[in-house]
Structures are given as C-alpha cells and as structure tokens.
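One protein chain is absent from this view; the other protein chains keep their places.
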Amino acid sequence: MSNSKSRAMRLDVKKTYKLFIGGAFPRSESGRTYEVKDAKGEFVANPSLASRKDLRDAVVAARSAHGGWAGATAFNRGQILYRIAEMMEGRSAQFIDEIVALEGLTPSTAKKQVEEAIDLWVWYSGWCDKIGSIYGSTNAVSGSFYNFTIPDSLGVVAVFAPAKPSLLGLVHSLAPVLAGGNTAIVIASEKYPLSAITLSEAIGTSDVPGGVVNILTGSAAELAPWAASHMDIDGIDATGLSAAQEKEVRIAGADNLKRISTFKDGASPQRVLAFMENKTVWHPIGV
Amino acid sequence: MVTTAAALTDGSLSSIKGFLKTLSPVDQVGADARAAMLATRSIKTASKKWAIDMAISMIDLTTLEGADTDGKVKAICNKAIRPDPTDPTVPHVGAICVYNDMVTVARKHLDESGGGDIPVAAVSTAFPSGRASLEVKERDTKDAIANGATEIDMVIDRGAFLSGDLEKVFSEIVYIKSLCADKAHLKVILETGELVTYDNVRKASFLAMAAGADFIKTSTGKVAPAATAPVVLVMLEAVRDFYQMTGVRIGVKPAGGIRTTKDAIKQLVLVKETAGDEWLNPGLFRIGASALLNDLLMQRQKLTSGHYGGANYVTLD
Partner (left out) sequence: MTFEYSSAPESKAIVTIDPVYKLFIGGEFVAPKAGKTFTTINPATEEVLAKIAYAEKSDVDKAVKAAQEGLKVWSKMAPSERGKYLYRIARIMQERAREFAVLETMDNGKPIRETRDVDIPLAAAHFFYHAGWADKLEHAGVGNNPKPYGVVGQIIPWNFPLLMLAWKIAPALATGNTVVLKPAETTPLTALLFAQVCQQAELPAGVVNIVTGDGATGAAIVNHPGISKIAFTGSTDVGKLIARSVAGTVKGLTLELGGKGANIVFEDAPLDETVEGIISGIFFNQGHVCCAGSRLLIQENIQDELLEKLKRRMSQIRLGDPLDKNTDIGAINSREQLEKITELALSGDAEGAERFSAACTIPAKGFWYPPTFFTGVTQAHRIAREEIFGPVLSVISFRTPQEAIEKANNTPFGLSAGVWTDKGSRILWTAKHLRAGVIWANTFNKFDPASPFGGYKESGWGREGGRHGLAAYLKGAK
C-alpha cells in the first residue's frame, strides 16, 4: 500500500522559528528572516531577523510586564523561575540536538552543557528571595531613625548573550537578570539562535507572565545601537558584543545612563546585583 | 477664621472625639528637631536685654510648698514688686502664684506694698493631682476667688483623659470656667509629663481651649518632665492653630524646669517663631518659676556692668 511507503520516508514538520514577544510568538514585523546553518554548513532554519521595531515592541512588552514581575513576592518569582527549569528539563533532548547540530559538539558534551545550564537556572531561581537577606542591611545611623537598604529591581534589561556555549552562556546572562526582578529582552546569538528559541518555548509553557522575557533573533550589530539608544531600556548585558560594539553601546547608553555590564563567566550573586538598584529608607522612631 | 470656639464641640463624648480626630498628628522626632533648632538661636546684646526684661514681666513667681507660711508669702510678694531693690528699672513680675489658703495674705500684702497691679493666681481643683470630687474642686476654686485670686490655675483629670473619659475632662473645665466667670482668668494645667505623647498634648490643648481655657499650662511643677521645649512648641502650635480656627488667642504658660536665663530666652524664641509676636506679652505668655528670677537679674546686671555677678548681689526673696 502507498501508506507503508510514505511511512518509511516520513516528512518531518519543520518548525518556523519566530520571535517571542509579550508571551506570544510573532514573526518579525519586517517580514525578514535569515539563514542559519549547522556546523557542517547545511541549512537548518530561517529564523526571523528582528528589526528595531520588534525591539521597540519588545521593550513595550517588557516595560508593561515589569510592574507585575517586580511587584510579585520574591518567593513567587523564585517559584516561577524554577518552573522554567522544569520546562527546560522536559526539552533536554531538543536542546541537545540543536547544540550538537549548530555547535558541532558531541552528544555527550552537549548533554553536559544542557544539564549544567538547567542546574544553573535552578541555582539562580533560589537567589530571588535571598538576595535581600545578604545584600540588604539595616544601617546604624546617628539619631532616632530606622534606616534600611534593600536591593530593588532595575527595570528593563537588554541581554546580548555570548554566542557559545549557546544555551549555557544565555542562562548565565538571563537568569540573574530575572532573579533581580527585571524583565528582559534577549538578543540571541546570530549564529547560534536555536537554544534561545527553544528556551522561549520552555518559557512560553511555564508560568512566566507575558513580557517578562522577550527573545529576538537577529543581528546584534544591527540591534545593539537601537537598544543602546532606547530611553526606556534601563540596563544592558553586553557580554555577547565585541569590544568595539560594547564601546559604542556605552557611549550611546550614556544618554539615559544605562547600567551596562559585561561578564567573563562564573555564576555569582554579583551578576544579580549588577542589574539591581539599592534603595535606602529612613523613618523616625518615636512615640 | 473658620468657626467659633463654642461651635467646635457640644461637649458630648462622640462630638469631642470627632473634633479631636480632625487634628493633625505630631511626629515626636520632628517636633524634637524643630525645638532643638530653635534652641540654637543666638540672642545677644539689645535683643537679649529686651528678652530678659520681657521674661521677668512674664514670671508667675510661685511658692507651692506644704511648708508655706504667711511670712514666706509676704517675702515672695516683696520680691515680685521689687525684684532688685538696687535697680528700680527692673520690671515687676507677671503674677504671684500660691495655694488658695495663701491668697488672702498675698493680696493684702501686695495691695499694701505698692503691688496693687500684680494679680494673684491660685492653683485649684485639688492641685496637683486633681484626684478629688467635683464638690471639692468647686470649693477649692470658690475659696480662691473669694479670697481675691484673679487667676485660677486648675488641673485636668489626667486619669479621665488617659482612660478616654473626655467628656468628664471637658465638663470639669467648663464648670470651673463658669465659676471664674468675669472674676478670674482660667489657666488649665495639662500635666504634660503624665500625658507623655505630643499627640496627647495637642489633643488636651485643644480640648481645654474648646472648653473655655484662657491659658493652657504645661505642668504643676511637681512632676518631671515638665515644660520641655518640644512640649511648649506643641502647645504654641495648638494656640496658633486655634487662633486660625476661631480668631481667639489663648495664652500659654510653661511651668517647671525653667531655671536659667538661657531657658527663658529659648522659650521666648519658641513663642516668636511659632505662635508669633502677638503672644510676646504677659497677657498671653507666662512662665511659672521661682529660681529663674534671680538668674535673669544676674544676667541683667552683667549686661549693664559687663562682668559676671554672684549670688550675694541678688536677694534670696
């Protein structure tokens, strides 16, 4: 029968790799896409090539989601981030396949990266409700005043994650931003975007409110200047940019004094603090 | 002006509570800071001389001891008329303040010694505790007035205030005021040391003024703390606000703990920069004190002589 023949050579239903903005998966408003090839140079996908208008839309989504995200209890944020890890775990095979294909790693090396990435995500989830205990303080001022300092979220952060390792590097950058109560716009590695897109699927099926994480695929070189000059972006993780790009981003970012950091690697609560503010409050103690 | 004093409350508990609730709260730390800042004012030379003389004229020279005798009271009356026998330019004090059974001898002695224009104030209503029946308080007041007191310094029932029986506090003031009628002005002693919080001082001040007080007074002088700067500040703010509401100026009398010229001048600065210059006269501001007078005299002497004085150059009484 014709069925058995068609079953033997089943055509797979290929994924359309779209952007992740405001909890939805739109294509780029520009209609543009670009080719991603695997480590052997073979065609893999046509992800959207995000435009500055997509970035603009992502900022709008991130800003409107910030109030709710920062206003949730830290414990609640930790729970939501942990659920993302649950969803990531469920997609381990997908992550591994994509890393093997694009980065040209062996399956066992890729598996190690994925496991490390998920465990790192879990680690940062646990920081949400502890950062204040360790890095906040009550301050012994002279006078009858109660004075305390607490870390507070910064706002909307654009993340230029490093190209490789494509999932682990992204987690190193994104997880601490979220743990600090910020909302994020990730500009995925142009050459290795698939981990980011799979991550967006994991996030899309978790409890994260729409707009807390937004993921754009495209050209950092094209989008970085627009992110740097956007007056409604509060911070930038420029780790994935070149030194020259970083310098330009810092110059343009000075217009609204964005908090801009790059990191060599290493998991640390300092990465959460890098995108947080400190708020100090005074109140008299009296009858 | 918003209203009349009488219209502020009808004297029922719910009405008094409702009225007091409209008052703004007081932040203790902030009030302390304001009083401390005003205490840094530097009053020198001509302004100091003016302040010393004004303070002397505001003193209610007081003796309220169980051991008071006719002799003691006569001596204090002489001092009131002639604070410094060597210097006739020194003004006489604002009033004499004694227990009601000393009023007769005080009034007689003042009249016979050239102090006819110095009023005699009597403490009343079971001073200092206020713990007695209304009949006793009534008798206390009537005796004082009959004996010649033209000022009555009554105490409020602090127990009633702190337990929330505001109607009792209010009605007692109204009643004693009715006994004073046009014969005496009424000072209402809040005993701020027992009220403790500035919120209570503010509320008690307004309660007393709404009930008819002519003066609100900080303390009996028998309980510490007495007239601290922040407490006087809060009371001056109350009389200022009361004036804004009703167009009526009520006087303020700090009593107890004001011993030095520096203390007295700080009080005058508080008055000037809180209620205003209109209160800087004995008609609206008195200081209940005894030892203060001699310190004022010594400072006065220093201003004219240029050097520091000693205890032998002012009279004991």
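Going in written order, the chains are labelled A and B, and every chain counts its residues from 1.
As a convention for this text, a residue touches a chain if its C-beta (ideal position, glycine included) is under 8 Å from a C-beta of that chain, and two chains touch if they have at least 3 such contacts.
All values derive from a computational prediction rather than experimental measurement.
Of the candidate positions A:T16, A:T106 or A:N278, contact with the unshown chain belongs to A:N278.
Checked against the full complex, the one of B:G30, B:P85, B:G164 or B:G247 touching the unshown chain is B:G30. Even with one chain removed from view, chain A keeps its contact list with that chain: residues 134-135, 137, 139-143, 145, 147, 149, 234, 243, 246-248, 250-251, 253-257, 259, 263-264, 266, 268, 270-271, 277-284. In the full complex, chain B contacts the hidden chain through residues 24-27, 29-31, 33-34, 40-48, 50-51, 54, 237, 244, 268, 272-273, 277, 280.
One rule holds in what follows: only the chains that are shown with their structure count from here on.
Chain A and chain B have Cα centroids lying 70 Å from one another. Only residues 27-30, 32, 196-198 of chain B touch chain A when the two sit together in their complex. Put simply, chain A touches chain B in their complex at residues 143-145, 284-287.
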